[in-house]
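Let me begin by presenting the structure, written as C-alpha cells, before commenting on it.
With one protein chain held back, the other chains of the complex are shown just where they sit.
All chains are identified by letter, namely A and B, in their written order; residue positions are counted from 1 within each chain.
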Amino acid sequence: MTAFVIRRLMQAVLVVFLMSLIVFFGVNVIGDPVDMLISPDADQSEIERTIRALGLDRPIGEQYLYFLKGVASGDFGNSFIFGEPALKLILQHMPATVELALVSLIMAVILGIPLGFIAGLHPERRLSRGIMAASILGFSLPTFWVGLMLIMLFAVTLGWLPSTGRGDTAVFLGVESSLWTRDGLGHIFLPALNLALTNISLVIRLTRAGVRETMHQDYIKFARAKGLPESRVVGVHLMKNILIPIVTVLGLEFGGLLAFSVVTETIFAWPGMGKLLIDSLLQLDRPVVVAYLMIIVLFFVIINLVVDILYSALDPRVRLGDRDA
Amino acid sequence: MSGPAETRAETPFRRFWSEFRESRIAVAALVLFTAVVVLAVLAPWITPQNPYDLAQVDVLDGKLPPGSKAFAGYTMWLGSDGAGRDLYSAILYGIRISLTVGFAAGLIALMVGAAVGLVAAYAGGRADALIMRAVDIQLSFPAVLIALVLVAILGRGVDKIIIALVAAQWAYYARTVRATALVESAKEYVEAARCLALSHSRIVFRHVLPNCLAPLIVIGTVQTASAIALESTLSFLGVGLRQTEPSLGVLISNGSEYMMSGRYWISFFPGLALLFMIVSINLVGDQLRDVLNPRLKR
Partner (left out) sequence: MKFGSILGPVLASTLMAVPAFAEELTIGLASEPTAIDPHFHNLGPNNAMSRHIFDRLILQNERQQLEPGLAVSWKPVDDLTWEFKLRRGVKFHDGSDFDADDVVCTWDRAPNVPNSPSSFGTYTKGKTVEKIDDHTVHFKSAAPYPLMANDVSTITIVSDEGGCGGTTAEFNDGTAAVGTGPFKFVDYTPGDSIVVERNDDYWGERPIWSKVTFKPIKSGPARVAALLAGDVDMIAAVPTADVATLSRNDRVSLSQGVSNRVIYLHLDHARADSPYVKANGGGPIDNPLRKLEVRRAISMAINRDAIVDRVMEGVAIKAGQLLPDGFFGVSDNLAPVEYDPDGARKLLAQAGYPDGFELTIHGPNDRYINDAKVAEAIGQMLTRVGIKTAVETMPRSVYFGRASRGGPNDTPEFSFILVGWGAGSGEASSPLKSLIATHAPDKGWGASNRGRYSNPRFDALLERALSTVDADRRDRLLAEATELAIGDVAIIPTHYQVSTWGARKGLKYAARTDEFTLAIGVSKE
C-alpha cells in the first residue's frame, strides 16, 4: 500500500514535468504575449525593451530551463500581466473556485442520487420517465446558454437572486469563505446550479443504470430471498455496488469542476481560478497558465489515487497496486 | 410476438429490433432523429438561401423577426440572425456541421479511448500505469486550451475542431473502459479463457469488450451530445468554428448576445434544434443500452 502510493506520487512528478513541457511550448505557439501587453502607443524600441524585460528574447528552450530552475526553488515565475508571482495569483483565486465546485458537487449528489434511485427502481413510472427526460435536458443545453437563462430568469425577471459576482465573505473555523454569509450563499446559488446541471444528470443516469443492472444480480435476489427488508437491500447492498462508478466519476468530475469552471465563472463574473485561467490564456499570460495547469495536474493525480484506493475499499475484487501482466 | 414473426428465422438483428421497438419513445426519437438527418442532407435543395455564400447574405436583412420578408423576396419564417442569414436555412446547414462534428469526434474518440482502455486493463503493470498517467494528463487539459493551441497552429475549420474534441474526450472512454474491464477481467470467465490459452486479442475483443459495451454506450451518447455542446461553448469563447459557416453552436452563441434585447429567435430556434437533436440521440442511446446489456435480460 505505502509502496504503491509512493510509486504513484513519483509518477505524478514525471507527469507534472511532462505537462509543464507541453504547455510551456504550446502556449508559446499560440502567439506573442507582447502584442497583448504593450500599449499601442509604444514604438519599436519600447517593444524590444519589454521583450527583453520579460525574458522573451531568449530561445524558448532556454526560457524553459530558466523556468524549471525557478520551479525547483518554488518560484513559478511572475505573471506577465500582473507582475506578481503566478503561484500567489492562483492561490488568491483558489478558495472561490473550490467553494463553487464543492457546492455544485453537493447539489449533484443531493439531487442526483435520490432521483436516480427512483428512476432505477421504478423505471416504468411516469415520474421516472420525467426524471430521465429532464436528465437528458441537463446534458443537452450548452452551459453558457443555461447560465444566461438562469441570470435572466432568477436575477432579472424574478429578482430573487443576485446576478453576478461573489458575495461577502466571513471567517469561520479559520476558513474564509462566502459560504458563511447569507449574501454569499445567495451569490453562489446560481453559478453552482449552472455548474452542477451536467453532473446532476450524470449522477441520475449512473445511479439509475447501476440500480437497474444490480437489481438483477444474484446476490440481490439472494438478499431478498433471505428476507432482508427492502430498505436494507436498497440502502446497503444495492448502494454499495452502485457507488463505485459514482465515486469514480464524481472524483474525476470534482477535478474537472475545479479546472473547467471556466465558462460558468466567466458568465457569473465569479472571481475564481477558472476565470483566471481563461483570462490568462486569452492574454497569453504563460507563467500563470503553466503554473495553474501544473497544480491542477498534481491535484488530478492525487484525486485519481484517492479514487483508486476508495475503489479497492468498495469492491474487493479490484486488485490494488501495479498489476503484473 | 405472434405468428409469422415466430416462424421466420431469428437473426440477431431482428431480435435486437424487436426489443428496441418495445419503447415507443425510443422509436419516436429514432424517427425524429432520422428526419433531422434527412433534412440536413437535403438542406441545399429545400432552403431559400445558402447561408455560407456571402453574396446571398445581406446585412440589411439582419435581425429581422420571424415571418419577415427578405430582400431577395422569400419569407424568413424563423427570422434572421445578426449577419442577415435566414435562420431556417442556417439551422439546417448548421445541423449538418454539428452532426458531422459530434459524430466524427464521438466515434473517433470512442475507438481511440476504448482501445487504449482495454490495453491498459488487460496488460496491467507498466503499460497500465503509463497509459493511465497519460489519461491523467489528458483529463487535466481544459478542452479550451487544446482548442486554442490547435486554432493557433492549424487555423479554424471542422476538421480541426474534430481533432480538438477527440483530444479532449478520448480519455473519458479510456478511463471508463479500463474501470469496467478491470472488474471484468477479474471474473472467472476470463480466467477460464486464459486457462484455455486463447489468444490475447481473442480474449480482449470477444470476451472483455462486449461486457464493456453497456457503459461505453452510456458514455458514448453522453459524450456525443457533449461534443456538440462543447463545440458551441468553444464558439462562445471565440475559438470555435468559422463564423461565416456557422454550426448550431455558433448560431446560439452569436444569438445569446441578443437575448437581453428581446430578439429571442436568434438563439432560441437554433437552441431548440440542438435540443431536439441531442435529446433524440440520447433517447435512442438509452434504449440501445437497455437492449444491448445482457444483464438486464429478463
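Note that a residue touches a chain if its C-beta (ideal position, glycine included) is under 8 Å from a C-beta of that chain, and two chains touch if they have at least 3 such contacts.
Small disclaimer: the values here were computed from a predicted structure and weren't measured.
The residue from B:57, B:91 or B:212 that touches the chain not shown here is B:57. The chain that is not drawn here is touched, among residues A:30, A:115 or A:188, by A:30. Although one chain is not displayed, its contacts with chain B can still be listed: residues 54-55, 57-60, 62-63, 82-84, 148, 151-152, 155-156, 238-239, 242-244, 256-263.
Listed for chain A, the residues touching the missing chain in the whole complex are 30-32, 35-47, 49-50, 53-54, 78, 80-84, 89, 92-93, 96, 148, 151-152, 155-156, 159, 162-166, 266-269, 271-272, 275-276, 279, 281-284.
Keep in mind that, in the parts below, only the chains that are shown with their structure count from here on.
Taking the mean of the C-alpha atoms as each chain's centre, chain A and chain B sit 22 Å apart.
By the touch criterion given at the top, residues 25, 123-129, 132-133, 136-137, 139-145, 148-149, 152-153, 175, 179, 182-183, 186, 214-215, 218, 222, 225-226, 229, 232-233, 236-238, 249, 252-253, 256, 259-260, 267, 271, 274-275, 278-279, 282-283, 286, 289-290, 293, 295-296, 298 of chain B touch chain A in their complex.
Residues of chain A touching chain B in their complex: 11, 14-15, 18-19, 22-23, 26-27, 29-31, 129, 132-133, 136-137, 139-145, 148, 152, 156, 198, 202, 205-206, 209, 212-213, 216-217, 245, 248, 252, 255-256, 259-260, 262-263, 266, 277-278, 281-282, 289, 293, 296-297, 299-301, 304, 315, 317-319, 322-325.
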